[in-house]
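Other chains of the complex are left out, but the ones given are in their true place.
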Amino acid sequence: MTFRWAMLAPVLTITGVAVGFPLGYALYLSLTDYRLTSRGAPDFVGLDNYFFVLTDPRMWNAFSNTAIYVIVAVALQTVLGLAIALALQKQKWARDLTRAMLLAPMFITPIAVGLTFRFLLNDQLGAIPAALRTIGISYDFFGPSNALVTLAFIDVWQWTPFMVLLLLAGLESIPRQPLEAARVDGASAWYTFRRVVLPLLTPVLTVAILLRSLDALKVFEYVYATTRGGPGTATETIQYFTYQTGIQFFRLGEASAVAFVLLAIVMTLIVILFRRLQRSAAR
Amino acid sequence: MAEVRFNKVRKEYGSTVIVDDVDIVFPDGSLTVLVGPSGCGKSTSLRMLAGLEEISGGEILIGGRVVNGLEPKDRDVAMVFQNYALYPHLSVLENIAFPLRATKSRRADALRRAQEVADSLGLGALTSRKPKDLSGGQQQRVAIGRAIIRQPAVFLFDEPLSNLDAKLRVETRFELMQIQRRLGITAVYVTHDQEEAMTMSDRMVVMRDGRVAQTGRPDEIYARPNSVFVATFVGSPKMNIVRGAISDGAFISPTGSRLAVAQAPARDAVVLGVRPDDLLLTANSGGTARVALIELLGPRAIVHLDAGEDRLTSVVEADRLSELTVGTSVALAVRPGALHLFDPQTEHRLPEV
Amino acid sequence: MTRTVNPWSVARALLLWVAALTVTLPLLWVALASVKSPAQLNDPGLVLFVPNLDNWARVFEAGILEAAGRSAMVAAVTVAISVVAGSMGAYAISAYKAGGAATRFGILAAQVLPPAVLVFPFLTMAYALRLDSTYIPVIFAHLSFVLPVITWFLIGFFDAVPRSLEEQARVDGFSRFAAFRLVVLPQVLPGIGAAAIFGFTLSWNDMFYGLILAPTQETILPVAIAAFNTFRGVELGAMSAAIIIAVVPVVIASFFIQRRLVQGISGGAVKF
Amino acid sequence: GGTDAPASSGLGDIPTDTEGTVRILMESVPDTDIVIDLVASFNETYPGIEVEIETLAFDQMRDKLIASFQSSEPAYDLIVVDNPWMDDFVDAGFLEPLDARIDSTTDYQAEDFFQPLVDITEVDGVRYGVPFYNYALGYLYRTDLYEEAGLELPSTLDELVANVQQLTTSDRTGIAMQPQRGYKIFEEWANWLFAAGGSIYDEEGNPTLDTPEAAAALDAYIEAFTTAAPANSSNWAFDEAFRSVSSGQSASMISYNWNLPGLNNPEGASGDLAGSFALAPMPGGKQVLGSWSWAIPANSAASDAAWAFVAWITSPAVDVERVVAGGAAIRESTLSNPTVLESGYGEDYYAAIIAILSDAAPLSQGLGGEEMIQAVGTELSEAVAGTKTVEQALADAQAAVERIQR
């Protein structure tokens, strides 16, 4: 139908240019030895970059750091977001104010959030360790075993509001009747939540988790503002790794290969997820 | 199995009173229908009984126990919602089993009982389907299954049939009555469809604007509605209501239409009600009414009449349509003994004479 | 009627208080930092002091308002284009199943690509088309992530509009496009508002593309904020003032729009 | 590309009636502000040359600079180059050789620049830049605390460790360190390496990180970090360390020489402590050198005008003005200039700087400087975090540098 394509044309054109072109270009670069400091046409090296990065333990370390980060951050956001959304849904008093306030963190540029927490969590200069010390706790927020989790917490601080926003919307779109039916059927609040609310929220939850995970995968600013990937390589994430390889070390061909490895992994996960969703929707 | 009682029950939202000092007794084992126009407070009353709405005043008793403060789960009631409120993510069997599982029965036991209930409702073959793959009537039976599995003290039904098409509605209505009678559980049934109310109920409570307008057996209410409101609300096609005066065995409206009313005492100002089935027509060129439109309903037809400025309807046997066509002048009479008279001010029924 | 204190509602209130404090305390700390002198900044426990507005003066002098203006302009243009193209595309995908179900997830996938890699193609394009002294390259780069997200958001909203409205308009004598514009579009306005605001924050918060692609000398807000993170230390006071400038207008706006935002989204954006 | 860039005259003395616009990308630091303030006086000599300075924070500036090299059109006519980039930029042909200009500029006195700074501008014997300012490091300490504890300045690494341990009390630590992974830890630790008698490269330019001196330096570094540095500070960089010292929570730090005026400024972060800070060379006398150099991009659209500005601002006379205003030293003569000694930050300070700059070496040599610094900095951080042994970390650092050099 021509109307359909005419309506789709602007998006297709713009994404074709704004996404398709850079994507294709980056794909091409990933097959060359392109360096930012080389000015001529780069040499075609086939899959060499891919072989190189796939055998580079630093990349896999960055992948696993990123995976841990995403899982910890998104899991916490989901649980907290759900709890807060549930609480907000029932709240009557000062509703707009509370909600507006709770949404504030997502409107701050992430680099600023990272810097703010770098100081808030500073053991000698920051308010939070100072407060913890008054109750006798000393915690090394950026120590080797804690730093990655600390970064995930910063992500939780900034992006739980987004979860709250989506889940609140999801909760408010759950039909009231099954919930009332469950009450009359004698179910406790917990049982109702587990067996009725949660399953009905699943589609929204899936979408929210997907959106957040895709975004959390891009973690760069917090690392950059606080640990620069350290101690050691404990907080080196895939985006930080790509940034260093591509821009700081000028090896854009290699960095592009990393990007496409990441894309392939994420696409695979999305396709699996999408299949499962389709199957569960069909059931 | 319990008697249910409303004692001066009130419900307010903010400053608006939705249900106002309602007193009703629902005898043990009876099927009582709450009926009334849209927005009159039927659902609200039912939901207060279920525990889904707080009660603003008065008391509700189930089996002699005041339940005002109790959670729904502590009231031992089961409810069928207007739109069934099935759990969309659960299968038919799991839907039916839900109340048992919620009250901590063992899973296997609950599913076995649910299978029995499903079989008894003719859902045996559909137990693994999801609600969206069922027709309206089947969904309705699942909702009933879920209500009966727990053998509660009271059944609550909120317009359970209104989403079904006409044919299915008649069939399901019949099944529902059979189940209620078999189990003997007190049932409260809400509908705005007076036909449903008439055909189903042991007792009928007609509500209007948050108050009880009339309570009684359906045939009693049909025969002796206590107000113009009840008179027009109950019965279909609805009762003809005209204002005028009676003298010399005839009712005359200000606009000149005339109805023969044998044996009625003379009155200056009165509201007269006559059911379409009781409005008798005779083709008569001197008649004060004219046939405006005829709707054929198979064996009978509804004849719409222009009588002065009043629009009246009469139900006639289809075989009389040869003498009655659009435009025919007719004389009107009220079937003897079928006259309803109301006070023109209060619109209350006048004492019979 | 006596009501016992419900432990759930106590837990709920507690949770909300903790959440509210968790969100506001860091922001309050930032606000406090913005009126501290360099020496006072070294004392995190300092709450009572004579505030001074030096930091504020500094950020205003440094042109933070101009930077915010440029950011707002870039975000507004990005969002405007995204909304127009996105709503048309989302409608085609929703109503005519254009592209199939895979598109719905597919458009999101490119989101994970590192800006560090994508920025050079954009730059090459900007130079090739001689657009490097305009905001067009930044806007294009922002479109690469804002447009898919907005389109994706809107698909759900269009799913929630009954097809019969559009069909009605067509039998009322309108072309398909007129039906879309006059009848369908007005139904999704809340959704468009929500998506626009979300898209706005995405563009508003981006630093990297803005840094590389925006015209020389004309920094956008996140770059201006990040510029307080120098090799010789973080200018905490000035940065705090800049953060407040970036955040307060948006939070005030969200006070007014969040209700519509939630309603808009519950209209279907999160269904698929 | 360089093809359509306007031909450079290669001249040293640029006529004062030269017209043109010089676009410069610089890091936003106080030294840049001083340059900006001097532009007006430059225009008294060269009224036809407009100087446009864009300033950005370090990392932003680096990204933007590299991006600008991708342009076929000249984006900047004059830039400042940090030492690790010099070889890469030259190798890529981004920079114009300046020998001819330097040598033909009247009264320029190029030999007066501190030699280590000049070395950085030289690649394969050709000069591609002239010094802008140095950021050699030194030992910054509290004189009052040293006196109170009756301590002498350390002359060996062991004394340094012992001193900072002794300066550590319940509410203060002896030294604020900067073990943040990457650049920071390497920049700091290299001073310890020099103090231990080690070096980063041998005579041939091969890395020498896997040596007993390096191990001793790293052991000492870790010991000081665990016993005399603030708790939980493993991500600290310059900012945290500086705040710790300026607020009196630490007694000393190893940092850029030009921090001293800032620490002693009563308007600054030190408040009441201003005046109690002093600067000394590292024990053993050798320290890490950093330097920014002026350089003209090969595709500069106004290379003559750019050189006019560079030659003017680095000329002996203007350099005096710049240093008096607080700029970091590049010329020996400036530091003995009477005006500087009178109206500057004190003779001791300048003496210390002369000492520091006379024996200082940069972190990297040759291509891949940035990557080399990051790689070594990562291994050092592993050792401090305890995720690698000292030996292992140094061996890995050595291997990494060898790999990068290839």
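Note that the chains take the letters A, B, C and D in the order they are written out, and that residue 1 is the start of every chain.
Following the convention adopted for this analysis, a residue touches a chain if its C-beta (ideal position, glycine included) is under 8 Å from a C-beta of that chain, and two chains touch if they have at least 3 such contacts.
Just so you know, these numbers come straight off a predicted model, no measurement behind them.
Visitor: Note down how many copies of every displayed chain the full complex holds, formula style.
Guide: Overall formula of the complex, using the displayed labels: A x1, B x2, C x1, D x1.
Note that only the chains that are shown with their structure count from here on.
Visitor: By the touch rule set out at the top, what is the minimum number of steps from chain C to chain D?
Guide: The distance in steps between these two chains is 1.
Visitor: Among the chains here, which has the CA centroid at the largest distance from chain C's centroid?
Guide: Ranked by distance of C-alpha centres from chain C, the top chain is B.
Visitor: Counting in whole Å, what is the centre-to-centre distance of chain B and chain C, each centre being its mean C-alpha position?
Guide: 54
Visitor: Express in whole angstrom the distance between the two chain centres, defined as the mean CA positions of chain A and chain C.
Guide: Each chain reduced to its C-alpha mean, chain A and chain C end up 15 Å apart.
Visitor: Return the distance between the CA-based centres of chain A and chain D, expressed in whole Å.
Guide: 37
Visitor: Mind pulling the chain D residues that touch 2 or more other chains?
Guide: Touching at least two other chains: 59, 63, 70, 243, 247.
Visitor: Would you give the residues of chain C that are in contact with at least 2 other chains, written as numbers and ranges?
Guide: 42, 120, 124, 226, 228-229, 234, in rising order.
Visitor: Over in the complex, which chain A residues touch chain B? Could you list them?
Guide: 175, 177-178, 180-188, 191-192, 195-196, 199-200, 202, 283
Visitor: Note which residues of chain B are touching chain A in the complex, please.
Guide: It is residues 50-52, 71-73, 77-79, 81, 83-90, 98-99, 101-103, 130, 146, 150, 156 of chain B that touch chain A.
Visitor: Could you pull out which chain D residues touch chain C in their complex?
Guide: Touching chain C: residues 23, 25, 27-30, 52, 54, 56-60, 63-64, 67, 70-73, 75, 238-239, 242-243, 246-247, 256, 268-271 of chain D.
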